[in-house]
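In what follows, a single structure is set out as structure tokens and then discussed.
For this view, one protein chain was removed and the others were kept in their places.
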Amino acid sequence: MSPDTSKLNAQPSALRLVLTLAVAGLISGVAIIGIYESTLPTITANKARELREAVFKVLPGVTRMQALVSRDGDLVVVSEPDKDEPVVYGGYDDTGDFVGYAMPGAGPGFQDTIALLYGYKPEEGLVVGMEILESRETPGLGDKIFKDEEFVAEFDALSVRPEIVSVKKGAGTAPNEVDSITGATISSKAVVRIINETHAAWAERLPPAGKEPAIVEPETGGTGAGP
Amino acid sequence: MKSFRRLRRSFEHGVHPAHYKEQTENLPTQRMPFGEHYVMPLGQHIGVPCVPDVDEGEPVRRGQLIARPGGFVSAALHSPVTGTVTRIGDFRGVDGGFTQAIGIEADPFSTQEVDPEAVPDWQSLSLDAFIEAVQMAGIVGMGGAAFPSHVKLSLPEGVAIRHLLINGAECEPFLTNDHRLMLERPAALLEGAEIMRQKLGAVETVIGIEANKPDAIDTIRRHIPDGHPVRVVPLKVKYPQGAEKMMIRSVFGVEVPAGQLPRDVGVNVNNVGTIVAIADYFLRGMPLIERVVTVAGPGVTYPANLVVPLGTPVRDVMEFCGGLRPGSREIVMGGPMMGRPVASLDVPVLKGCSGLLVFAEAPTTERREYPCIRCGRCLEACPYFLNPSRLARMSRARMYDEMKDYHVQDCVECGCCTFACPSNIPIVQLIRTAKDDLAHRKEPGE
Amino acid sequence: MDNLPWIFVSALLVNNFVLTYFLGLCPFLGVSNSLETSFRLGLATTFVMLVTAICAWILNTYVLVYAPYLRLICFIVVIASTVQFIEMLIKKLSPALFRAMGIFLPLITTNCAILGLAIFATNRGYGFWEGIVYALGAGIGFTLALVLLAGLREESELSDVPALIKGTAMNLIIAGVLSMAFMGFAGLFSST
Amino acid sequence: MKKNESYEEFLKGIWRDNPVFAQVLGMCPMLAVTNSAVNAIAMGMATMFVLVGSSFLVSTFRNVIPKQVRISCFIIIIATFVTIADYTLLALVPGVHKELGAFIPLIVANCLILGRQEAFASRYPTKLAVMDALGMACGFLVALFSLGAVREILGDGALFGVKLFGDSFEPWVIMILPPGGFLTLGVILLFFNWFKYKKDEFLDDVARAERSGADG
Amino acid sequence: MTDKEPRLLLFHAPLLRQDMTTPRTMRDVIVALLPATAAAVWYFGLGAVLVLAASILGAAVAEWLFAPRASRGASLRDGSGLLTGLLLGLTLPPGLPMWMAFLGGFVSICLGKVIWGGLGHNLFNPALLGRAFLLATFPIAMTTWPVITPGEFGVQAGNLALPFMQAGADGVSGATPLGLFKFEQQVTPLAELAFGKIGGSIGETSGALLLLGGVYLWIRRDLDWRIPVSILATVALFSLVLVLFDAERFPAPLFSIFSGGLLLGAIYMATDPVTSPVTPKGAWIFGIGVGVLVMLIRVFGGLPEGVMYAILLMNAATPLIDRYTQPRVFGHEAESS
Partner (left out) sequence: MNNLLTAPAIMTGIGLFFGTVLAVAQRFLRVDEDPRIEATNELLPGTNCGACGQPGCLPFAEKLVAGEVEPGQCTVSTDEAIESIAEFLQVDAGRAEKLVARLRCAGGSRQAHQIAEYRGFEGCRAAAVVSGGGKGCAWGCLGLADCERACTFDAIHMNANGLPQVDTEKCRACPDCVAACPKDLFELVPLNQHLYVQCNIPLAGEAATQLCATACDACGRCAADAAPGLIRMEGNLPVIDLAAGGPPAPEAVYRCPTNAIVWLDREQFQDQETRKARNA
């Protein structure tokens, strides 16, 4: 049994090459769309659930949410934000009253980009919860920004006025101070910085307190965050 | 940058081994009595071996021509003794192998006088005739390389010599033969120098002597005849001050470009012994049949400076000096830095043999070898600015071809690197191994 | 746009493609035996990465908005074909350049560093210039790691490395130490 | 085609021609996702799915695909399988999918897979090709798992998330970090060489090293 | 001939050797480190002794286990393995569990030296490789700095942790001058830096004594002076430029030189002949590279200190540096290769 070398010298026509590729493409396209269509509902549902859970976590008391984008100086409700468009999520309680925003932010951490979501109540000017969505910080050190409960709890009622500052562990007394984590000062400062930056970026675009967009009841009755 | 370098009276890098010259520097040269057997290899010099001019069984006189040059880069041989040719054939040579040589048995009853040949009047000789005369006198460089001296005299078109540089550095430890020669025969040296200078058409003779021989500097300065343009330059004591390119660098401040010769910068370099040999031939009709050899080293009983007839077996020299001390194991022909170890006591003293040094085993070979720690001491020692550490490691890895990129061919095997190496790595040997391989490499398919 | 320098340094040093993301290891371990080849492979890779960044941006902007599920297959097919086309072009136009760099192109086309670049750039939502800078950083970072490894490997040729370790094991350990050394860059230009 | 021949094809992938230990292929996923045993296994399974599937197709159509476009066709086939695997994982086990991140799509670029198509599937009949692919994939899985297990045990004091040494165990963080991947694989390869190395050759080598002067 | 003729030896010239050997060099470095080591024991007490002993022991055990069969133990005699262990120990925090120090010494020699073929063949500085390994493996223990206790010879709480176990409850943890500067913008007075009243690794406490040892090595011609000089000069210059720019935010030159492991690294570790360039020009480039990287990491990076990483990175670049800085060979025009 030796490798088949007889084909080496064959010279098929260009048309055949093109057609082979086209047919391969066609079949592959069909296969991919098949799998995509059949998994799509589950995947969308998973994603929506994840997002919802994250939002509910950083905004205690919220049971409903919708995506908001800033267009022409107004915060408008969208079901599907455009690509590249910054988004915040409005959180509402059972009664449909506005509770706060869940704001996604991202920025460089110790190792790589940290992505997070925090809940913000504009009326009090308070951060009320923070969740890390994505980070590649060092296990055992940097990952304390989401594993260290004490640290995460610092963000449960944190004033953003004038801005959040991180201080050495045990030194935090003022409402806008966060105790940084020993051994992970950089990561903890990065979290603070990301929140500050996100806050600064949105500060202008958010409507004055009390003028938040009301919840738009979707026709189907689901929660507003579309796919 | 160039002009800055000119200010310094030495070359860069190099090493400072202890001199060990005390042993023999105050011992006047002695003449060694004649022995029984002599062996005159046909290839004592660099270049083409000679062609024998005598037959087996033929009687020869001391000083008689016994072999003619085999080509231009070749010098004649003369019998060192009066006696009989016993055999022409393979004899054990200095390189450990066998070599074609003429064996001569001395006539024990001869007076061993040299009949002075008709001494040519050097002044009336044309340059070509002078060159031939030097060749037929068998004169080769006595500084170690044994390069036929007449070749250096024949200059290609367009090359002119401005300086005759006489090498009296004697930078190798232990050796004092040049030193003694300068002390004992300054007049002959200066006469020979004048012959050479005039024949070369040089404007000046410069004699470079390491500053650790003040008596030699003094003596020569005192003997300079009026009107001879001779300058004695004391040089910094540093090995290898005597290497010709180093000395040119020290004296004239120029670097001889790689692959070129001293003549390309207008200098002709000769060892003091060579110059004295010239004087001996052109003033007294004496061809090159003997030379001064320093016998020294911890393993020799009576160290000495000896005038030894060429072809004398090392065994005879050692016996004359009282034999080897117990435990002596290594005999080196030449200096301790560049000399070649001899494999057998049968090998003869040759024209290029400046010293016979005897060592015991202990200090030389028993030191442990450690891996190269890349300390860079060898780089700081190498007067050629090579990277011996890398060359040695490449040679060990048998990357001979790649070594050419690191200029392995420029290494003169001076031994500075190995002297300086704290890890006792045989760097020079590794470099020579590579050069040897490159020289003998066959291309595939050949 | 203001984080272009950070994107560059991050891809170059902090999150070096080979040493912290483990991308492109096959050529990294395979073709790093000579400095000269490594350097040329590095250049070729950087070049292909730039091409990739451009292709990825075009696909993302004009094609994949309609069919996001085709992302992977489009990337790979388009990148591979484009590079193959460029390879032929170089071979025709400049045989010298081809010999210097082009022979590596087929080796690189379907390499994970290239595809990884396209996927990461998309995941992070980089725009055109961000993509280009990212590719440049990643490519130069790849070249840097490759050239360092090649230099070290050439040096180790002169050492008595035990036969047991010679080869991939040694290369991996060198890579490990390099990776450890690159940890020193963590957080570079990100905090202040 | 005798039975034991296809069996051989299967076995050789696991040990003698192990894609990772012997052929040094597919290093990127090998190192990138082996910081825990679960990830390693998930990756191994995904790779197996793609490898076996595409080997089957390539081998079946090996006489139809013209040589000039074979690579492009292989890539299309592989990419299709990878996309399928990607979406399936995303739908069924989103947690694992998140951990493996970009390395699922990067299976396309795994040199092992394309290499097997080129070297084997496109030249041999379907049955052998599938056996070969299975063997290679199992070999890959074994390699992934051994690396993943070592890294998880030392790096986390656990295996499959189960703590092994109690609470006061000091984890070796490096094992989960990139350098740990390189170093551990390097050391594992060293042991692999040790097994493969004929003992007398090793002794010879030692003797030679000793003779060559420097004690290194 | 009088006696029986000896069988002659053939040994290649030169037959003379300088009075200097590799083991002597290693001994010199150990001697040069003794004053600083003694000072460290004074400041940190028995804990420092335990850590040093453990790392030296780890190095020695590895050296003994993995040496070539015939000469087992022989390679210990040249002292380089012990020096590696000592240097590693000096870069560790005094409160480190002994088992970690032992592991570090072991890894230094195994991964840093033996697998490359032993002394002279390694590509990276073994001691720093060991430290980098420990830092990445036990980042918390490796960045826990006990408060200094001059003249009290106690053991640190962490030292006695059981093998593979954590150091237990944090003791009182101090901070290092660099950490204080980076995270608290606090400057430590220079006198304390130079004479060692500072927290930090065992060996870096006393800049003055480290310099003294460096002078000793320089007098004995055991190190390439170009490397420490170029490192320190680069760091000072870099610092100076930054300070001119913004004196508040950036460290002053003398602070940069005397803080952290810079002196220990520049004098004793960057100069490791095996892993630094052999060519003089290469030594300058190497030193400047280390200096720039140190400042880059300290000032702009995430970590407070980067001497170790800087040296390891330049170790990696050493083959390239060596290759492109070959000296001009006598009689050749300056080459541009």
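Going by the order they are written in, the chains are A, B, C, D and E; count residues from 1 in each one.
We take it that contacts are C-beta pairs under 8 Å (C-beta built on N, C-alpha and C of every residue); 3 or more make two chains touch, one makes a residue touch a chain.
If you're wondering where the values come from, they're calculated on a predicted model, not measured in any experiment.
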*asked:* What shown chains come into contact with the chain that's not displayed?
replied: A, B, C, D, E
*Contact with the hidden chain (one of B:88, B:343 or B:421)*: B:343
*Which listed residue (B:71, B:96 or B:326) would be found touching the missing chain in the intact complex?*
B:96
*Out of B:113, B:128, B:204 or B:436, which is the one that touches the chain we can't see?*
B:436
*Using the definition of touch stated at the top, determine which of A:30, A:45 or A:216 touches the missing chain.*
A:30
*Missing-partner contacts on chain D, residue numbers*: 68-69, 72, 76, 200, 203-204, 207-208, 211-213
*Residues on chain C that touch the omitted chain in the whole complex?*
63, 66-67, 69-70, 73-74, 77-78, 81, 84-85, 88-89, 91-92, 95
*Contacts of chain B with the absent chain, listed as residue ranges*: 90, 94-98, 340-344, 365, 396, 398, 426, 429-430, 432-433, 436-437, 440-442, 444-445
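Note that in this section only the chains that are shown with their structure count from here on.
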*Could you tell me which two chains share the largest number of C-beta contact pairs?*
B-E
*Select the chain whose centre, defined as the mean of its C-alpha atoms, is least distant from the mean of all protein C-alpha atoms.*
E
*Among the chains, which has its CA centre at the largest distance from chain B's?*
A
*Counting in whole Å, what is the centre-to-centre distance of chain D and chain E, each centre being its mean C-alpha position?*
39
*asked:* Suppose each chain is reduced to the average of its Cα coordinates; what separation in Å results between chain A and chain E?
replied: 45
_I'd like to verify one number: the distance from the centre of chain C to the centre of chain D, where each centre is the average of its C-alpha atoms, in whole angstrom._
21
*Send over the residues of chain D in touch with two or more other chains.*
72, 76, 79-80, 83, 87, 173-174, 177, 179-180, 183, 190, 209, 212, 214-216
_Quick check: what residues of chain C touch more than one other chain, meaning two or more?_
20, 69, 73, 77, 159-160, 162, 165, 170, 173, 177, 180, 183, 186-187, 190-191
*Please give the residue numbers of chain D that touch chain E in the complex, ascending.*
165, 168-170, 172-175, 177, 179-180, 183, 190, 206, 209-210, 214-216
*How about chain A: which of its residues touch chain C in the complex?*
25, 28-29, 32-33, 36, 83-84, 107-113, 186, 189-190, 193
*Which positions of chain E touch chain A when the two form their complex?*
139-140, 143, 173, 183-184, 302
